[in-house]
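For this depiction, one protein chain was excluded, whereas all remaining protein chains were kept in their positions.
We call the chains A, B and C, going by the order they appear; numbering starts again at 1 in every chain.
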Amino acid sequence: MERTEIRVIYGDTDQMGVVYYANYLRFFEAGRNEFLRAKGLRYAELEERHARRLPVAQAGVTYRQPARYDDLLAVETSLVKLRRASARFEYRLVREDGALLATGFTVHGCVDPMGSLKRLPPEWVERLCVGEALARAGGG
Amino acid sequence: MERTEIRVIYGDTDQMGVVYYANYLRFFEAGRNEFLRAKGLRYAELEERHARRLPVAQAGVTYRQPARYDDLLAVETSLVKLRRASARFEYRLVREDGALLATGFTVHGCVDPMGSLKRLPPEWVERLCVGEALARAGGG
Amino acid sequence: MERTEIRVIYGDTDQMGVVYYANYLRFFEAGRNEFLRAKGLRYAELEERHARRLPVAQAGVTYRQPARYDDLLAVETSLVKLRRASARFEYRLVREDGALLATGFTVHGCVDPMGSLKRLPPEWVERLCVGEALARAGGG
Partner (left out) sequence: MERTEIRVIYGDTDQMGVVYYANYLRFFEAGRNEFLRAKGLRYAELEERHARRLPVAQAGVTYRQPARYDDLLAVETSLVKLRRASARFEYRLVREDGALLATGFTVHGCVDPMGSLKRLPPEWVERLCVGEALARAGGG
């Protein structure tokens, strides 16, 4: 699990006075990026060196309490499932005072530039798992 | 079911050359707005006249094929469940040539300015149902 | 001059209850896209067939009256200056009732994939000018 801090700006909010619902997926992406960085992986490298991408196949968010302007948030990102050509991340969005604001997940396929599913590079599989309690199995 | 057209702009895409995953929730919101308008309802009125809001409690997206810059899309929005204080919408994102790009849903609670769950205004319940094949029931 | 309609969604607003200031540049982009389409030009084609892009070198907005949720807006886009390797567009953002909400401009350079300034394709120059009252001159 990795934690990424996010400070809510005006541009994240909507006129309900809270963070707009789509922006939680932006926060999750920031968490995912830092997760990879913490494992010594750079997504840009996956694209450039391995010619692989990890497009999102599915995403979901459960909104518990609203995040607000100027809140200092932490996204806690975990890798919970890793298959040959797919990965599932889960996210917890927590406020400075410890309140849990939202949870969510993304499922990613590993694809080549043509969009065909491909195995994750072995070096990535190895590093992704470090320190994560996850279900590894065969399948897609 | 209501259809809303959306033209993809550069600002919707990311460097993968496709629409950024969070922006599908923006498209769904545009669809939801038009759905209400088509039923003779205005969300702004719900806020001003009834002092009710419909914050999103849960949202999910399944990404099938990427939407791209300049694509002309249609969001097909349906109300599929209506309870006393909640509603579930489902969305299909379809490209001009008929290809189904994404599906998704949002669940909304009806709340007062304090954030407490409240019944939807009867006039809204009546109008929301017009022409929709939905499951109505008790519960929250 | 071309007009493009835009319906303001929740995701465009911020907690001040008005459209977030950065989103006016999104609206201008939508206007620019429709401007090109109306002249029979597609920006995607400029990229793919001519290997040219038109990145923004400068942008400015003057905010007069706020745009709000559910407003039906029109972006009026004009090409006001065309040089060998650059173009200047101006924008007026007008509400349904005729109120002028914002004005702005963007200046674009025409570049190749390496980022070097290049002449606009002649076919583009010709079409861009149709119906526009603009200052054509030498220079960059």
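Just so it is clear, contacts are C-beta pairs under 8 Å (C-beta built on N, C-alpha and C of every residue); 3 or more make two chains touch, one makes a residue touch a chain.
These numbers come from a predicted model, not from an experiment.
Undergrad: Can you say which of A:Arg7, A:Arg49 or A:Arg64 touches the chain missing from this structure?
TA: A:Arg7
Undergrad: Which subunit C residues would touch the chain omitted from the figure, given the whole complex?
TA: 16, 18, 21-23, 25-26, 29, 53, 55-63, 66, 106
Undergrad: Can you name the residues of subunit A that touch the chain not displayed here?
TA: Touch with the absent chain occurs at residues 7, 9-11, 25-26, 29-30, 33-34, 42-44, 69-70.
Undergrad: I need the residue numbers on subunit B that touch the omitted chain, in ascending order.
TA: Output for subunit B: 10-11, 13-18, 20, 22, 69.
We adopt the following convention: only the chains that are shown with their structure count from here on.
Undergrad: Comparing centres built from CA atoms, which chain ends up most distant from subunit A?
TA: C
Undergrad: Of the chains shown, whose Cα centre falls closest to the middle of all protein Cα atoms?
TA: Of the chains present, the most centrally placed is B.
Undergrad: Between subunit A and subunit B, what is the separation of their C-alpha centroids in Å?
TA: 24
Undergrad: Counting only Cα atoms for the centres, state how far subunit B is from subunit C in Å.
TA: 29
Undergrad: How big is the gap, in whole Å, between where the Cα atoms of subunit A centre and where those of subunit C centre?
TA: Between these chains, centre-to-centre, one finds 34 Å.
Undergrad: Name the residues of subunit A that each touch 2 or more other chains.
TA: 16, 18, 22
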